[in-house]
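Just one protein chain is left out here, and the rest sit where they should.
By letter and in written order, the chains are A and B; residue numbering begins at 1 in each of them.
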Amino acid sequence: MRKIGVFVCHCGTNISSMVDIDRVIDSANRLPDVACAIDYQFTCSAPGQTQIRDTIKKYDLDGVVIAACSPRMHEPTFRKTLRDAGLNPYMMEMANIREHTSWVALSRDEATAKAIDLVRMKVAKVARLRPLEEIHLPVTRRALVIGGGVAGIGAALDIADGGVDVILVERSPSLGGHMAQYDKTFPTLDCASCILTPKMVEVASHPNIKLLTYSEVEKVTGFVGAYSVKVRKRARSVNLEKCNGCGTCLEVCPVSVPSEFDASLAERSAIYRPFPQAVPAAPAIDRESCIYFRTGKCRACEKVCPADAVDYAQEDETVEVQVGAIVVATGFHFFDARKYTEYGYGSYKDVISWLQFERLTNASGPTGGKLRRPSDGKEPKSIVFIHCVGSRDPSKGFPYCSRICCMATAKHAVITRSKIPDARIYSFYIDIRAAGKGYEEFVRRAIEKEDVQFIKGRPSRIVQRDDKLLVRSEDAFLGRQIEVEADMVILTNGAAAQNDAAELAQMLGIGYDQYGFFSELHPKLRPVETNRAGIFLAGMCQGPKDIPESVAQASASAAKVLGILSRDQIAREPVIAEVDRGRCTGCMDCMEVCFFTAVEEDEFMGRKVAKVLQGVCQGCGACVAQCSSGAMELCAFSDEQIHAEITALFAVEVTE
Amino acid sequence: MSRLFDKELRPELYSDLSELTFRFIGDLEKCMQCGKCVGNCPAASVTQYNSRRIIHSIKMGNVEDVIKSEELWSCFFCSSCYASCPKDINFPFTVAMLRYASLYAGYGWEYVKKLLPYALDYYRTGMTVLQDERNPNITRRRARNSDTSGSMADVREKMGLSRERKVSDRALSEVQFISDVSGMTRILKELPDKKEKAPLSRSELDRILLVTDRNGKFAGFPEEDDNA
Partner (left out) sequence: MPRTEVLEKVPIDDSYFLFRSCVSSSKYPGIETSTEEVFARLGIELEDSPEQSCCGGFITFTSLAEVTASLPAVARNLSIIEESGKNALTMCNGCHMFLTEFGHFMDHNPDITNKVNEMLGMLGREYKGSSHVLHMLEAVAGLKERIKEQITNPLKGLRVATHYGCHYLYGFKHDAVDDPYMPTVLEELIDIAGAENVTYPEARTCCGSGLTQIIIHKEEMSLPFLKRKLDSLKKIEADALIVVCPYCMTILDRGQFKMEERGIEEYGVPVLYINQLLGLAMGIDPVKLGLEAHITPVKRLLEKLEASNA
């Protein structure tokens, strides 16, 4: 005979408005293993929990059923309550008489009947529960940050400053990401590189950070506290220890290819540094365009290098690192504006993209910061900006808003005004989204002080006539069709997820949405966590956002990482699979079906048996279903327990 | 059907527009009022026609504003609006349906009458465009270019074709049958006597539809304030 306590919650009127609490209490009291059944308005509150603790002690309960909301809400809360009362926290079940009952039933009778059934089922299960202990696993005190843009840099510095070692992996030859390409940032008009490069240098010289540039993550296995990551360090062809960054090799290289950093407005050589303040300063050789690697000739860079740092024989090297937590900060890429054939990007030379504008106005860009038409090098006098290229367009692009384009365009317009005081500047928008600190004021400044003509209307087409571009649109506030003759048009193309985002997500085992942005665990309350414990998100890879938000997320992720790595061990819920080694036949069918690779081979009394990796197992139950010898069981969801629940469901209610 | 066009919630829309129309205009709730349709619109460049505004009027329940207007008859059916729409709203078909509604309300017959000769030709021969030319100068020019009399029959003969393309007798009788049974013949017969109301210009509409009640119906001019 068991002594189970049943606690029924009113949840204000959420439950009691549909469920007849008295009848539920009454019915519970008649059940054989139940020692007591009481109710309370808000069981999760402090007095409610006190009531549970006191009742456990008073009746010397050995099991608890809490009939209230979904376990997803308060299961951890009540487990703690049991622990505080001296009872094993896993001797408890919750009967969901809110989300599954009072919130969906159509009548009081229906709701009450179901609540009574659920309580009876859970009592039957609790009667067969056994105590479980949390699992403690060792923690590797090191973190991995994937991505070296502003978010990745921020996360790495915060973690390193917290006293934990960090490995930062960046795919391109230098840190910086897209922010290094920008000219100025809104709304302060700070120079982007000026505020970013000191942080880049800090990363490179921080004693706790190991920087791996020109490298990519290839495989991730393991679980929180004990991840094992394979990183491919691509062959730079330059010896990082020897190179002093003098740049002589850059001048002698005969190759010229479009520069990705300068958004194809300028060219770079095969041995290249993305930009002058690159970190590390050592260049890399792009083997696809290098003459030596294609034909065996040239070798000019090797000849002139004073430090003897060029090494053609270098090969890719794969290393395996052990980390306890991972921060994903892989950023985004700009929507391909070529899709908008109505705007002629790619065909009309003077229609340029966001990034190209940044490079033109950047003092270290291809024109030394002068705004000039790419077609003939003349200074444009009539300039048009177009918002929402790719964004808010389910037909050609994606339906979402890229969040930062309105501000970026206003910034571009203000910069244009400062460079060409007598220009006529137009900006075509659908709506203005300026919700940050100082943002609305900045847009008003653009309109009121810098004389930027904002026109509501999404342009329909750009037509080239001689050397001018005709922008045809509606001025929606006038309700008339208009045509603006422009010397230059800048398309504000939006933020899209990286092309290989889905692959990376699958490699990491984290969720992602239909656009390729990685999924946070809860949109409101858990914005930087993922469904995989120990893996966190920061920056644009989680969704379009501006720099302050990226930096904030980076710090948030770092705090989470430091939290995990601050202990020697982490605790895990023991609701996982378990092998009865006496019964296991060693067929290893469980290993076949395990999606999480949480089952390994082991040896027991000279026989092969299965072993569940306690850190990895997610408790999904696939192996339990597959096991033909009945050796595999799910703790807290054993066959016996589930069977008891089902049997209890069909038992007839005992009434007088 | 979305809430915007639900029969029970928006009876005022259903009084003006037929059930069939709604199969075509159900898309309109997707409109984000961006105006991309207007920039390319040929009608918008020569008249006050504005597709974005028409959609907004209908969503507001101001169907009268659209049905009675003369600008509804400006659409060129080029589909540039559909091509540029980020929400893939098929506006040309919507306009075609709204024109029917306009006709039922008694407006627009004056425009449709101009098309009567073509419809009658279709009924009579099974083809909408025939060989005779309304402008004798065209025939003269063609005579010069082809070194013939200039009539299409002669030009065709010189090319080695029959003098006139005719549809078969069976085809003609079927075309007429369909027209009779579906009611088109009756419309064609009644058309010349149709008493039409002149569609209203934008400025006239803006003046009288300023005041509407909750159902979007005209509620009269505001009463003079006694305490003014």
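Quick note on the criterion: a residue touches a chain if its C-beta (ideal position, glycine included) is under 8 Å from a C-beta of that chain, and two chains touch if they have at least 3 such contacts.
Worth saying up front: this structure is predicted, and the values here are computed from it rather than measured.
Trainee: Identify the residue among A:140, A:264, A:367 or A:464 that touches the chain left out of the display.
Mentor: Checking each option in A:140, A:264, A:367 or A:464, the one touching the absent chain turns out to be A:464.
Trainee: Hey, which of A:347, A:506 or A:569 is the one touching the hidden chain?
Mentor: Answering carefully, the residue with contact to the hidden chain is A:347.
Trainee: Pick out the residues on chain A that sit against the missing chain.
Mentor: Counting over the whole complex, chain A touches the hidden chain at residues 341-342, 344, 347, 395, 461, 463-465, 470.
Trainee: Considering the whole complex, not just the chains shown, which residues of chain B touch the missing one?
Mentor: Residues touching the hidden chain, for chain B, are 20, 23, 42-43, 45-47, 73-80, 82-83, 88, 92-93, 96, 99-100, 103, 108, 111-112, 114-116, 118-119, 122, 126-131, 137-138, 141-142, 144-148, 152, 155-156, 158-161, 165-168, 170-172, 174-175, 177-179, 181-184, 187-188, 191.
Just so we're on the same page, only the chains that are shown with their structure count from here on.
Trainee: How big is the gap, in whole Å, between where the Cα atoms of chain A centre and where those of chain B centre?
Mentor: Here the centre of chain B sits 51 Å away from the centre of chain A.
Trainee: Tell me, which parts of chain B touch chain A in their complex?
Mentor: The touching residues are 32-41, 44-45, 48, 50, 52-53, 80, 84-88.
Trainee: So in the complex, which bits of chain A are touching chain B?
Mentor: 342, 388, 392-397, 430, 456-461, 472-474, 476, 479-482
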